[in-house]
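One structure is given below, represented as structure tokens, and several questions about it will come after.
Shown here: the complex without one of its protein chains, the others still in place.
A and B are the chain letters, set down in written order, and residue numbers restart from 1 in every chain.
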Amino acid sequence: MCFTSQFWQLTVAGLAIGSLYALIALGYTLVYGVLQLINFAHSEVFMAGGFGGLFLVRELVGDTAPGGAAAVLITTAGILGGALAGAGTAFVLERTAYRPLRRRGAPRLAYLISAIGASLFLYNLAGKEFGRLAIPMPDIYTSGTVFHIFGARVTTNQLVIAGAALVMLIALDRLVAKTRLGQGIRAVAQDAETASLMGVDINKVITLTFIIGGLLGGAAGFLYGLVFNVQYTMGFIPGVKAFTAAVLGGIGNVRGAVLGGLVLGLVENYGVACASSAYRDIIAFMILVLVLLVRPSGILGERLGRSA
Amino acid sequence: MSNPTLERGETPGPGSRLPWHRNEDYRRMFSLLMVGLVVALMTGPSGNRDHPTDGFTGSWFHPRVLLFLGAAAAIGVLMTLYDRSKGAGRRNPLQPVIAPITAVRDRMTSQPLLRYSVYAAILVFAVLYPMTLTPFWQRVLVDQIGVYVLLALGLNIVVGLAGLLDLGYIAFFAIGAYTTAYFTGKLPVAPPFTLNPFEVVPIAILATLVAGVLLGGPTLRLRGDYLAIVTLGFGEIVRILAVNGDAFFGTNVTNGPRGAVGIPHPSIHAFGINYDWTLKSLPYYYLLLVLVVGLLIAFNRLENSRVGRAWTAIREDEVAAAASGVPTVKYKLMAFAIGASTSGFAGVLYASKVGFISPDNFLLLFSLLVVTMVIFGGMGSLPGVVLGAAVLQWMPQVLRGKVPPEDRYIYFGALLILMMIFRPQGLLPSRRRSRELKLSEEGLGGADSLGATPGTTS
Partner (left out) sequence: MSAQPVASTAATPNDLVLDVRDITLRFGGLTSLDKVSLTHTRGEVLSVIGPNGAGKTSLFNCLTGVYFPQEGEVRFYPEAGVERSVLGRKPYAVNRLGIARTFQNIRLFNALTALENVKIGIESRQKTGPIGAMLHMPWNRREERESDAEAFRLLEFVGLTKRANEVSSSLPYGDQRRLEIARALGTRPQLLLLDEPAAGTNPAEKRQLEVLIRAIAETGISVLLIEHDMKLVMSVATNVVVLNFGQVIASGTPKEIQRDPSVVEAYLGSGDEADSAAVPRKAAKKAPAKQPPATRTED
């Protein structure tokens, strides 16, 4: 096969990018769980995270790459900054584009259109404010090979991404499984009506769900910016891919989103080795159509409430 | 009805005693001030890569922000006073504007004579007025408005009649345009025979129809909102293929980012008519006018036919429609394919008018632009959609030089949200559609074919 010669190298790269997809996919899946709705503007939450992290890091980094403990701190700060920017965007999004419709009981099409509008608005506004050219993240550390595994190079960037993603994924999993909020999210996902009768404050749960999705998506935006650049259009492609990942794993299913992200990252990298990197983005789309054709409920089935 | 996530009844009317932060008036004032800040930002200076905060400092840390905040506050106060004066039974403040329009429309429905005279007057105007325009505006009328009216009419079938969302609509436009380039011999790969753009029309329609069925077939069996994301991806794929098609497994198929140049103008040499379209816009305008009028008649019939009623049934209650013998998936697919082929048709016209196409003509943005037109004008309403397309394509030209052209999508995005919040039925709504939206919000039936309302138990 075309990818066997570089198998481990591709696997490392695939897992790194896959964990980013997983973080974004969680945003789709969580919102889908409580609202049964594709949040089309989630890619802009990701973009906001990229810019949030970028601006914070710009302030913190001087003229030379800091390195050492300062680098760790600044990276952490960047992740937090991205996460906060993402959460803020998601919160505003829920309040302006979704809640007014929810109050009125608008049909589903209205939500999709409103979300499209929000996405259009946000990324073009970002383009206006921050310029339409790609902005590189300042060097926080010099990314290089840290160690080899099965002969494959593992870079600092990959380690940072995978490490941060892992921490957040575990935190989220605990949150959904253990806390009252998690319980609320699961209850609303399973049956909103009953949940509200049982005293769950649905509006609060929905808001918090958006915020959690925003935190993860925003952090992913910063991490993405570390490797690639930050640009107003940066959300679109990762957004579609993460949605694919969410569907692949079973939309509405938390662990499914993680699994889907990793699988997508891997398949994409193996696929690129076989075709051309020009078609990288097409691979994800073909997977999406294939999954919808063959197993629309995804790998791990459908509902958040039942399997998280 | 039993929608737990609604806050209806919970929102207090003005005058009820509540902590101030729960009071409607204060909440509205807060929202308005926020909107004022956003508008200040939208209309303010732009930043750039090297000075990314210029936009903010120039809009917010600048006296002009006071203007916007002041305006927002004034509107808030006026609205509160208006509410107070009207008491609890609040009426729509736009009522004085809407009422006469509604009255005219009602009279038009009941009096065919009036209706046809209005149509005739509009037609006469549409025929005569463009002659008085400058060549620039004539070109805008064809390249920008005419083509997008066609596109919007097609998308209206998908969004307005079938209640689906197609976000990759422009991809079919691209397929139509590239088919034209191919069959007129303007792509690097030679066609088996070269054709006149008019002769490409049936081929392009067929090609887009097939593409629509292939894409919609697997997707439409699932929940309706999957269609939106699959088409979104599809639109991007078509563009990526066009961009990278100059090295498609070694052969140059699409000429990549450079696109195709020199696509010939259409001409007629049949039935004793010999006519060649040239660079002039006006002849194209009349061609488009004939086509648009033809499509308006055809689509109006379609809407009021068995097929259109079936679409309505599916939008309102898919289960009941199926129980009444309506094959729902087939009908959705039909709508999707009709929309796709209209888009392909528009692509042929566009390619042969402009003579030059490249992947940049087919950005995702343009799909969203067409969606905005349909929503703004009024989904399901033919006059609305035409108006929506015309206004949204005309405005940027008027504002040329005043608003940076790339900024218009900010406004379109805001427009979409505002329409969904305040006037989902659009500017000139379809009567059936607005009734449906209203009933749907009361919990009686649906208004799209995407499934249950979010927030309810699915």
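As a working rule, a contact is a pair of C-beta atoms (placed from the backbone, for glycine too) under 8 Å apart; a residue touches a chain by one contact, two chains touch by 3 or more.
Remember, predicted model here, so these are calculated numbers, not experimental data.
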item	value
Chains shown that the absent chain touches, full complex	B
Options B:Ile75, B:Val307, B:Val403 or B:Leu418, residue touching the unrepresented chain	B:Val307
Residue, one of B:Asp166, B:Glu316, B:Asp407 or B:Asp448, that touches the chain absent here	B:Glu316
Touch with the omitted chain, as defined above, among B:Met29, B:Leu164, B:Ile338 or B:Ile357	B:Ile338
Residue numbers in chain B that touch the chain omitted from display	1-3, 221-222, 298-299, 301-302, 305-310, 312-313, 316-329, 334, 338, 432, 435-436, 439, 443-445, 452-453, 456-457
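The definition used in the following text is that only the chains that are shown with their structure count from here on.
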item	value
Residues of chain B that touch chain A when the two form their complex	2-8, 11, 41-42, 46-50, 52, 55-56, 159, 163, 165, 167, 218-219, 222, 224-226, 228-230, 232-234, 236-237, 240-241, 244, 247, 364-365, 368, 371-372, 375, 404, 406-407, 409-410, 412-417, 419-421, 424, 437, 440-443, 446-448, 450-458
Chain B contact footprint on chain A (complex, rising order)	35-38, 40, 55, 96-97, 100-114, 116-122, 124-125, 127-135, 191-197, 202-203, 206, 236-237, 240, 243-244, 247, 276, 278-279, 281-282, 284-285, 288-289, 292-293, 296
